[in-house]
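First the structure, in the form of structure tokens, and then the observations on it.
Here the complex is missing a single protein chain, while all its other protein chains stay put.
Moving on to subunit A:
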Amino acid sequence: MAEAAGALHKTPLYDLHLELGGKMVPFAGYEMPVQFPPGVKKEHLHTRDRAGLFDVSHMGQLILRGDNAAAALEALVPVDIIGLPEGKQRYALFTNDQGGVLDDLMVTNQGDCLYLVVNAACKAQDIAHLEANLPGGIALERLDDRALVALQGPAAGEVMARLAPETAGMVFMDARRVTIDGADCFVSRSGYTGEDGFEISIPADRAEDLARQLLACEEVEPIGLGARDSLRLEAGLCLYGHDLDASTTPVEASLIWAISKERRADGVRPGGFPGADIVLEQVASKQVSRKRVGLLGQGRAPVREGAELFDAEGRAIGGVTSGTFGPSAEASIAMAYVSAEFAAPDTEVFAEVRGKRLPMRVCKMPFVPQRYHRG
């Protein structure tokens, strides 16, 4: 490990994780629970069946404030921020001049400001990027004094309504400021599992109280990073640094849906974000040399990140960026980049695992149905 143990950050829920038997590992500069005593598979299945509580306080929480903050952020993302209604959240991507993805993030219009959640590993770089590119008059605030927890699963709505009745009317991607037990919380109906659920930003000194209240509900169990990863992979959601990086454009990453129509060549505010010429040309032509796809193993062997992919004639055609045995999919599942001619659903490819070529089939994602609460 390059990082000395002493250099790792702890989240406000660190002591609670230890009390709950969490197995702590270094992740993006933080000591985080990779699993709790039930283990990754049971935690994963519990989240799909009832509700799981995740500590995601390692992620970066930021506020952009000032007149025209939305226009300022639009200069960095291919997403409609100006038209984002108050109380709504949207997925966005920071792009670079080559059209590559610097990070993916969630943006909420809180009315008087924009609230951003960015990846832990990209936090420092994102802040530097924003500071270097935001015009004068736009203030960037780091919410380092806030924790972030996610409550995910089919019982999440019922559990949240017990603690905060006003959340009952929220639908997928709604966001509100809600007072829970006197604590000023930012609640969004969203997450990273493919299930209904919420993310709750709360002052750090109130996070443990909230987590204990949620865990006191019989539906709720604590969930570690291991299950968070298998849940998001089944849901077809990218993990930055694995399925997305600075050398990959949104079109290659099969994230065209995240490029708002307002920002496309024929939109009301076309371009105007880093790498727009490259990205919008790819959107228009649909021509990219490689694409992110889902792969379903024909056997049970997990095919993990780094596995090389071949066609039936043995030609190298790409590689796996995330892979595991999906506990709910009950199959070996993976995300991969393949040459565009192999990206069509049902194309057979072969993954090299320990010298063997295992057959896999390109398949549409998500690997399990999304169950967002759309009202």
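Here is the rule we use: contacts are C-beta pairs under 8 Å (C-beta built on N, C-alpha and C of every residue); 3 or more make two chains touch, one makes a residue touch a chain; residues count from 1.
Criterion: contacts and distances are computed from a predicted model.
Among the names given as "Sarcosine oxidase subunit alpha", "Glycine cleavage system H protein", "Aspartyl/glutamyl-tRNA(Asn/Gln) amidotransferase subunit C" or "Cytochrome c biogenesis protein ResB", UniProt records the absent chain under the name "Glycine cleavage system H protein".
For the chain left out of this panel, the touching residue among A:Leu8, A:Val40 or A:Ala164 is A:Val40. Of the candidate positions A:Gly241, A:Pro302, A:Gly319 or A:Pro366, contact with the hidden chain is made by A:Pro302. Touch with the chain omitted from the figure is made, among A:Ser201, A:Ser230, A:Gln282 or A:Ser322, by A:Ser230. Listed for subunit A, the residues touching the missing chain in the whole complex are 34-35, 39-42, 44, 226, 230, 300-302, 304, 324-325, 327, 332, 354.
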